[in-house]
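All protein chains of the complex are present and in place, except for one that has been dropped.
Letters A and B mark the chains in the order given here, with residues in each chain numbered from 1 onward.
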Amino acid sequence: MLLRYVLKRLGVGALQLAGLTVAVFFLIRWLPADPVSRLVSMNASDEAYAQAAAQLGLDRPLLTQLAVYLGFRPDLEPGILQGSLGVSWVTGSAITQDILQFLPVTLELITISFVIAFLVSIPLGMLGALNPGGRADKGVFFYGLFAGSQPEFWWGLLFVFLFFFKLGWAPAPLGSLSPMSMAPVPVTGFITVDTLIAGQPRLFVEALHHLMLPVITLVFVLSGPIVKMVRQNMLRALQSDFVLYANCLGLPRRRVARYALRAAMGPSLTLIGILYGFMLSGAVLVENVFSLGGIGQYAVRSVLSFDYPAIQGVVLVITAISLLVYLLLDLVHAAIDPRISHR
Amino acid sequence: MSRAEIAAASTEGAQRAPAFDTARRFDPLLIVGTLIVATVCLLAVWGPVIGPYDPTLTTASVAVPPPSPSEVPGLLIAQFSGQLETPPHWMGTDANGYDVFSRVIAAPRADLTIALLATALSAILGVGLGLLAGYFRNIATELLMRVSDVMQSFPVFISAMVLVALAGRSTTNIVIALAFVYTPIFVRLTRAEVLSQRSRGFVESARALGTSELTIAIRHVLPNSLTPALIQLSVTVGFAILLTAGLSFVGAGVRPPTPEWGLMISTGANQIILGEWWPSVFPGIAISLTVFGFAALGNVVERRHDA
Partner (left out) sequence: MRTQRCPNGQLNESPSPLQCAARLHPIARAVKRLGLGSAALSVALLAAAPASAQQVLILAEDVPAGLDYDGPSAAIPASQQGMVNLLEPLVGYASGGENEDGIIVPDFDTFEGRLAESWEHDATNNTWTLKLREGVQGCNGETFDANDVVYTFARAKSVSGAAPIGWFLSNVGSIAGFTTDVFGEDAAAKKLGDEVVAIDEYTVQITQSEPNALFLPVLTIFGLLIFDKETMEENATEDDPWAHDYVNNTNAPGFGPYCLDSWRKTEQITYIANENYYLGKPAIERVSVRRVPQSSNRAVVLRTGQAQLVTGLTPREYDSLQDADGVTVGGVTGNENLFLHMNFGVEPFDNITLRQAIAHAIPVEQIIQNGYFGQATPWAGVVPSGYPGYKAGDTQYAYDPDRAKALLAEAGYEGGEGLEAFADAFQLTYVAEKESTLGPIVNIVQSALREVGIPATLNPIPQTQYGDRQLVKRDLPFAINDQEKPIGVDAGYAIQLFFVSADKGGLNNMVNHSNPEIDEMWSKARVEPDSDVRTDILGQIQDRLMSDVAWAPLLEYRTQWAYSDRLQGLRWYPDNSIRYADLNVAE
């Protein structure tokens, strides 16, 4: 049963990705700027233009370009089916390589932020739910509503001003490590992990120090909806029958709370998945403020310089990850909640 | 996924639990929310003209800090008694010489216009499509839902950027980009509601009377399925403002010198590290309060519905 469900979802997902790839391909070719122009800046003669266009593969008919991109013409250039996302028109390096360099930075940032946000939000949400209508509840509710409606890039700037400029607790917003430090050899791409693998605890601490402000910013913004969700689901769970029964039995409050929490986790998982996908593209703003070289910055740069292959690659990768995350979470949810049936 | 979708998802399907005693007449959240939203709407209409300076013209004073809190009462009195030649810069000026205060109160026009139009557009489209998808279950609507799924997984921010870059940085294009991003939410919400409504008794009876399916859908099912969408409206407006500001922050939103909060934060970002905090902080406070106001209102509507 489960296997069929998974296969069906994967199949649908693959189809969606395929459709998306083709759609994005055509979509961005409507961009108003001609990317060839950046190559002819010194000499805009017709011949030089033609030369540059040929180099970028833009002199081929559109459908051929699509076929090449998808990987159906390996004789011309490798494509998706061969595992290549093309070559960036800005850096000249393979997009897969670029993405493998930048994606882990973002993943690291949002994973750490998520874990901390979770750890912070659950107790807060519980606090509110266990004292419904009380002062704590109102405070928690207000916090959830407030934090969830904040512009994270602005708070990032504020934190920089406060903690770096005024208080000097945080390092300058210059990237994942201090400029004078040598980055460790990239193994996983996650700088915290890599510093440990390279046996450099001092760099590890420095990396954490540099991640401090971006993580705080994201945690603040993430905690809003999570707190709200946990509180709501806890309240609902606390009103359910089994909790009523537990209370009648005279079980201690804490035990009851734990049961309620477990029940509240299910629907929260869906939210986590959605948030993760959101953060993946939303982290661009935080990355911008703190100069972290992540996928968000890469995406912005690609869009603003009309780097077609890079845009296609980024959209594809992020969407694929989001779809995968949703699938995983749906599976987990289905697995732990016996009330969900597989359609 | 966007924040609006998160908000929608966090309440979808879950039995909504009352937060406070809903019989209270004095609801602080309602008051605060309404106050904020009303102020912002008023500013959207009159903001650009009531400011002391023209929001799109520079002044000669560059990067002037705002008056310190102790000076403010004195300045207010002086200003209203007409003693001052030129009005003071209540929130200072930025690196280009724009008066921050005039621009902060002029910005709602751009932000709110975009947000309201985008929300309206996506709501109309979304509800319509959701109705069709929920009521008529065939291959076309299945396809629609799959497409909608993909659109939801699309990296929101990047797709908005691409769309705006496609057509240029104008208000119209931003509205369209945002509508594109928010429509799937309304589709999903409406469809879910329609699915549960279509099996209700009144539908059967309308059918028995010989009414066409389409008429049933529009005249009977639709009005009963609007509630989730309505609840979502206010929240979506707030998040549309955030998305617009975010787009302007990275350079893909409205064009300078249009006053817009995100753009102001962006141009001021460079100065914050030099200690000049006012060009970024005041617009940030404005956004922060505005979106919170909309979220609060949305929450109030939601709770009223639960009652």
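Definition applied: contacts are C-beta pairs under 8 Å (C-beta built on N, C-alpha and C of every residue); 3 or more make two chains touch, one makes a residue touch a chain.
Keep in mind the model is a prediction, meaning the values are calculated, not measured.
Trainee: With touch defined as in the header, list the contact partners of the absent chain among those displayed.
Mentor: Counted over the whole complex, the chain not pictured touches A, B.
Trainee: Given the contact definition stated above, which residue among A:P104, A:P173 or A:P214 touches the chain not shown here?
Mentor: Considering all chains, including the one not shown, the answer is A:P173.
Trainee: Out of B:V62, B:L76, B:A140 or B:L214, which touches the unshown chain?
Mentor: Final answer for the missing-chain contact: B:V62.
Trainee: Have a look at A:F25, A:W89 or A:F278 and name the one touching the chain we're not showing.
Mentor: Once the missing chain is taken into account, the touching residue is A:W89.
Trainee: One chain isn't shown here. Among B:I31, B:I50, B:L84 or B:L274, which residue touches it?
Mentor: B:L274
Trainee: Where does chain A touch the missing chain, residue by residue?
Mentor: Here the touching residues of chain A are 32-45, 47-52, 55-56, 89-93, 98, 101, 172-175, 178-180, 182-183, 288, 291, 293, 297-298, 304-306.
Trainee: Please give every residue of chain B in contact with the chain that is not shown.
Mentor: Interface residues of chain B facing the absent chain: 57-58, 60, 62-63, 95-97, 165, 168-169, 251, 255-257, 267, 269-274.
We adopt the following convention: only the chains that are shown with their structure count from here on.
Trainee: Which whole number of Å gives the spacing of the CA centres of chain A and chain B?
Mentor: Distance between chain centres, rounded to whole Å: 23 Å.
Trainee: Under the definition above, what is the set of chain A residues touching chain B in their complex?
Mentor: 12, 15-16, 19-20, 27-28, 30-32, 132-133, 137-138, 141, 145-146, 148-151, 153-155, 157-158, 160-161, 164-165, 173, 225, 228-229, 232-233, 235-236, 239, 267, 270-271, 274-275, 277-278, 280-282, 284-285, 288-289, 296, 299-300, 303-304, 306, 311, 314-315, 318-319, 322-323, 326
Trainee: Show me the residue ranges of chain B that touch chain A in the complex, using the header's touch definition.
Mentor: 1-3, 5-7, 9-11, 13-17, 19-21, 29, 146-147, 149-150, 153-159, 161-162, 165-168, 238-239, 242, 245-246, 249-252, 262, 265, 269, 272-273, 275, 277, 280-281, 283-284, 287-288, 291-292, 294-296, 299
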